[in-house]
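Sharing a structure, written as structure tokens. Questions coming.
A single protein chain has been omitted from the complex, and every remaining protein chain is retained in its original position.
Order of writing sets the chain letters: A, B and C. Residues in each chain are counted from 1.
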Amino acid sequence: MDATVLGAWVATGLTLFIFSFLYKDNPLFKLAEHLYVGVSVGYTIVKAYDTVIVHLIVKPIFEQGEFALLIPVAIGLLMLTRYVPKAAWLSRYAFAFIVGVGSGLAIPRTISSFILKQVEDTVRPVLSLAGGDGVTFSMNLLNPASSINVIIILIGVISVLFYFFFSIEHSGPGKIVARTGVMFLMIAFGAAFGYTVMARMSLLIGRLTDLIEFSDASYGNPTLWLAILTVGVLLVLSRRSSPGEQEK
Amino acid sequence: MCVLLSALVHLGLYVPAAAQSMVSAPAEVRVNDTPNDGGASLTVIWTPSNSDGPDARYQILFGDSGVTDPALLKVIAEFPADTRFVKDVKATWWTRNAEPTWHQYAIRSGKDAELKDGTSYTVAVALRKGDDRAISQLLQAASAPNWFNWNQLNNLILALSFGGIVFYAISHAKRNEIFLRRIPGLDAVDEAIGRSTELGKPILYLTGAHDMSDPSTIAAAVILGRVAKRTAAYETELLVPHRDPITMAVCQEITKQAYLEAGKPDLFKEDSNFFITSDQFSYTAAVDGIMLRKKPAANFFMGSYFAESLLLTETGASTGAIQIAGTDSDHQLPFFVTTCDYTLIGEELYAASAYLSKEPVQIGTLRGQDIGKAVILSAIVLGTALATIGAVTGAQWPSLFLDLFKDVK
Amino acid sequence: MTFSERMLKIDRRIIFLVIGLCTLLPLLYPVGLPIKISSEVRGVYEHIESLPERSVFFISFDFDPASKPELHPQAIALLRHAFRKNLRVVTMTLWVSGTGLADQIVTQVAKEMGKENGKDYVFLGWSPGNTAVIINLGQNLYKTFPSDYGGKPTNGLPVLDGVQSLRDVDYMVSLGAGNPGVEAWYVFGKDKYKFEMGGGCTGVMAPGLYPLLRSGQINGLIGGLRGAAEYESLIGQKGKAVAGMDAQSATHVAIIVLVMICNLFYFSMRRATGRQSQVGS
Partner (left out) sequence: MIFLRRQLPLLITMVTGLLFAGQYYVPHPSSEQLLTSATKWLQIVGGFALVLGVTSLFHQHAAKIRRKEEGWGYSLVLYAGMLGTIAVGLWANGKESVEGAMTAFGWVYSYMMVPLQGTMFAILAFFIASAAYRSFRARSREAAVLLIAAVIVMMGRVPLGEYLIPLSGDVSQWILNVLNASVRRAILIGVSLGAVALSFKIIFGVERSYLGGGKE
């Protein structure tokens, strides 16, 4: 059999097995799911071996003589001592290095990108001197840089920041600010929910497109046959398990 | 290429002398090492001239040191005379060393001008308008790498002072009681446990996807202690399925301690904390199975979650359980908020855990962050006011403050 | 149990069926509704449009098969655009399980546009270390990737002529499905190495990237399948994203209808119980 045709059958079968979870958790789903974990772990191991061992360690050291790279190799090996109980403490050196460098790199960069840059962009003049009209206050909602939007963004940032303020009780005027913060949060969550619907539907569309493609006769109609098979197995399984379910 | 360029220079040079009076040579030209960089760059600064305009052009001339004849210099850049001002370069008031209206050009090492640190070069600026051309005096300068980027001074000060605040707050919390506002979600926790007891159904508690090195998992474990104490007191069954063996071991200890403190050590069951698998979807399928079979009256989702969140909470909601979530995974928050009865949003999770644990490090950190937020809040409010004043009056002084919160490289 | 209560507790598998059908039918019988272009997507498109020939365009495919339906069409559209503009395209991935996909995408589009590996484009492959890879690329590209995906040494490739590090990149786009993705490329890359940058991402990530878009930290954002569809329309080569938009329309409207029905039943139920309790008291 042609590799592509075989591929179409395998891909279709695995897709349907996983979709069978929608009916309920069943052995077909478990089979596909464990296969998924196995294959992706195997894939990662192969990639790590090829990229790290071959291209980043062996080639530079033996072909270009970059012996300094033996240091990270040693650190990496120290990390693996975690699985030898007696020497597990050696792995701390590796983690100390990684976590230390990581934290050090993060501090100034986080401040620059996520604090200074964000504050800088929030702090904008509310009024502007546009041309010869003198001081203007622009009301255009569709222009994100308009005065009205500058004020809305300001209110949003302040009230949400205030909501995550734990040193003061949310009472009196604080309560109003915190409530505004909650409303802003809810709008953002709603927007995220709406946007995510699209993301999840895209995944479904992607899978269904493949299933439609593989239902073609040139592949031997795998979608049709395997769908029948999956449904059949599910029916048999539910028959067999229904008396047993009472015991559980 | 080189020949062509020098030919161009020659052409420019041998224009009639009389025409030179039309344009004046760029004045007060200064050539220095570009500050705050890794070297291999020179900065040229000069005053604007009254011939500046879109029809006039500036040229930057460059050559080896010791060159005295302008004809031997190479034109490495040419641009309209109404561009390249000091004010166009993003800088702060403490690093700017020329008037904003002056011209500025940075020569970087490249194909046209190869700069070596420590070697001096000859630089000049020419102004060209039509056929007229005037050249400034020839200046010598050498570039050098710098040891500190003064543009990032505000970043450094912010980092140091915020770090200082956090450690001060922690040490303060060790000595004193610090007020934290009560997190309303904690009342919901008690209520949910109460209802489970009434119904005689178990409680399900999840600690999230990450291991104990993640702050959200630590917070989840702390809150588990509180929940376990209540379940012990009410004698309700507690189920805690885990994704990480180490987290499981830690939570077992916490649960045991809670039962001891509640005075019911005999009710503690070793297997109330159990490990399922570390794989995302196998774990989810298994937990969903538990929800459907045991129908817990309350589900708690604390810690860090990924795409599995909706699979869990949707199934939980279908069994009619009270659901309480707490997570800092902001991409999953919308789903928790919609499907759960109460959600601890983001930092509320840490605050709840600090509130319960009373641990000085946690409380101190929270207080330190609060101070940080207060500073940023006031900076934003004050900054907006000053920026508005600046925009309306055209005054420069507000930038003395605004530049402190500018990200300049 | 009232009718409303019963409807609210409907077996969810019925809803699953409705969604399945709403996706399947438009895929089989497409309509082709027009797609409006948003300014976020236009930002990326216009920047690429403004680049002169042989400019260096760097794409990082930071996603895995789980996000293929959203980011694969974005990647294809971007590459088609870049190749059509005769840019030099440098590609890589930070996600190990995305390596195969990235390789497929690059090879496929390059073949379709008649581009030559090593001269017009290069696929550097994957490397571990996440953010460390980004910083290292900013310092020295050849040290980060001594060889490309096919094992050819990167030093001396015509496509990388004059490129030492990220500083020499004219435009960079990260197509990110999570972390590391667009944010990491900004924080550890653009922040210091100052290349112009745009982003593409899944619908889940998109709302979180708007603050970066607002502040100009990224100059454009292609969000999810809709973003991909807009980009496909912009370059005038409709593909999988545009084809999927009809199904999106159907499912979205179906969900909106479901939400409305749910609230209708919910309120009628509440009114019913409210009346009952009044009677009771």
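Note that in this section a contact is a pair of C-beta atoms (placed from the backbone, for glycine too) under 8 Å apart; a residue touches a chain by one contact, two chains touch by 3 or more.
As the structure is a prediction and not an experimental result, all values here were calculated from the model.
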**Request:** Quick one: jot down which shown chains the absent chain touches.
**Result:** A, B, C
**Complete:** Among listed residues C:57, C:149 or C:195, the absent chain is touched only by C:149
**Prompt:** Which of B:185, B:202, B:368 or B:383 sits in contact with the chain that's absent?
**Reply:** B:368
**Prompt:** At which residues does chain C meet the chain that is not included here?
**Reply:** 8, 10, 12, 15-16, 18-20, 23, 33-36, 38, 64-69, 96-97, 99-101, 103-104, 107, 111, 127-130, 132-133, 135-136, 139-140, 143-144, 149-150, 206-208, 210-211, 213-214, 224, 226, 245-246, 248-256, 258-259, 261-263, 266-267
**Fill in**
Omitted-chain footprint on chain B covers residues 36-39, 145-149, 152, 155-156, 159, 162-163, 166-167, 170, 212-213, 215, 218, 245-246, 277-279, 281, 307, 310-311, 313-314, 317-318, 328, 330, 334-335, 337-339, 346-347, 350, 361, 365, 368-369, 372-373, 376
**Item:** Residues of chain A (touch criterion as defined above) contacting the omitted chain
**Value:** 3, 6-8, 10-12, 14-15, 18-19, 21-22, 30-54, 56-57, 68-69, 71-73, 75-77, 79-80, 82-83, 85, 88-89, 91-111, 114-115, 118-119, 121-122, 141-142, 144, 149, 152-161, 164, 182-198, 200-201, 203-204, 206-207, 210
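Please note the rule applied: only the chains that are shown with their structure count from here on.
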**Request:** Between A-C and B-C, name the chain pair that shares the greater number of C-beta pairs in contact.
**Result:** A-C
**Most remote chain, CA-based centroid, reference being chain A** = B
**Prompt:** Using CA atom averages as chain centres, what separation in Å is found between chain A and chain C?
**Reply:** 12
**Request:** Could you check chain C for residues that touch two or more other chains and list them?
**Result:** 191-192, 204, 208
**Request:** Specify, in ascending order, the residues of chain A that touch 2 or more different other chains.
**Result:** 112-113, 117, 120, 192, 196
**Message:** Applying the document's contact rule, which stretches of chain B touch chain A when the two form their complex?
**Reply:** 152, 154-156, 158-159, 162, 178-182, 279, 281-282, 285, 288-289, 293, 331, 333-335, 337-338, 345-348, 351, 354, 366-367, 370, 373-374, 376-377, 379-381, 383-384, 387-388, 390-392, 394, 402, 405-407
**Complete:** The answer for chain B against chain C in the complex is residues 314, 318, 330-331, 409
**Request:** Quick one: which bits of chain A touch chain B in the complex? Just the residue numbers, please.
**Result:** 21, 25, 29-30, 33-34, 36-37, 107-108, 111-113, 115-117, 119-120, 122-129, 135, 150, 154, 157-158, 161-162, 164-170, 185-186, 189-190, 192-193, 196, 248
